[in-house]
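Only one protein chain is missing from this complex, and each of the others stays in its spot.
Now for chain A:
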């Protein structure tokens, strides 16, 4: 059964061999079986921002579906509507609104409903979060604004340039205004900006920005600001093996050739095959970037075989900070399952003869 699958892509000097062939229905079934049996997730690295895991036993289509959902279909909150009450800064209202929209908002989308489409939809406490921003650069009498005072975000200015002092407006100046029951409902995780030090605008003395940003729940395919991840990507695990061992000085050369430091030297003790006593081994295959330096020339040309494991994906998710990466993954899997369910329902409905009742 597994023999019908490609186990590895072999990478030669400059070309990629083999590719998928279309599967027969029977084979598809075995693949699904195979998936159920073999699918494993092994977390390699995990912190607040980034997560790296191995997705083993899955198909590339599965991994890609997951990636695309991570990028475009996991919901999150972002400022969608901006009411401008005052804006005397150099930024135009449109630009300011766009910048505000891109600020990651730390709020659990599960606590909110999506906005219904159409003009009839009204904002309420269940679908909208309100943030206020009121920043002004007011100089008291006699103040020049040139003194160092980092507490209020005023930049010191080089007196020689005689440029006007500026005050920076940061994301942390956005203040959440609870609406209705929100204060109690969201008490445990108060909505706030994910990164307080994002620069929104710079103000000259006398300028003011007073705006209200209304957050909504949305998905990345509508606008990139809703995407909970910076990047979500995968690559196949490289597999490097030796057709015949690389020994002695050649081993040293091979180690030097690899810019990623994949190979190591193993000391065989005296009396190796050619009396060299040193052998190249693959120490860190994950680090391999498939640059093919090792097979282009030198000792590895015929002896190193560069391959990729076809069902072993090294998946990496970088969160923008609104949702933890594992949470994003869980959400993504849920979205994928919902999609599958609705597809199944649609197929079944078709089988029952309802005709296109189900959602595509």
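The working rule: a residue touches a chain if its C-beta (ideal position, glycine included) is under 8 Å from a C-beta of that chain, and two chains touch if they have at least 3 such contacts; residues count from 1.
Simple rule for what comes next: contacts and distances are computed from a predicted model.
Remark: of the listed names "TBC1 domain family member 19", "Small ribosomal subunit protein uS7m", "Tubulin polyglutamylase TTLL1" or "DNA-directed RNA polymerase", the one matching the undisplayed chain in UniProt is "DNA-directed RNA polymerase". Touching the missing chain, out of A:126, A:223 or A:305, is residue A:223. The hidden chain makes contact, of the residues A:94, A:113, A:183 or A:264, with A:94.
Touching the missing chain, out of A:102, A:123, A:179 or A:291, is residue A:102. Against the chain not shown here, chain A presents residues 71, 84, 90, 92-95, 98, 102, 161-163, 220, 223-225, 227.
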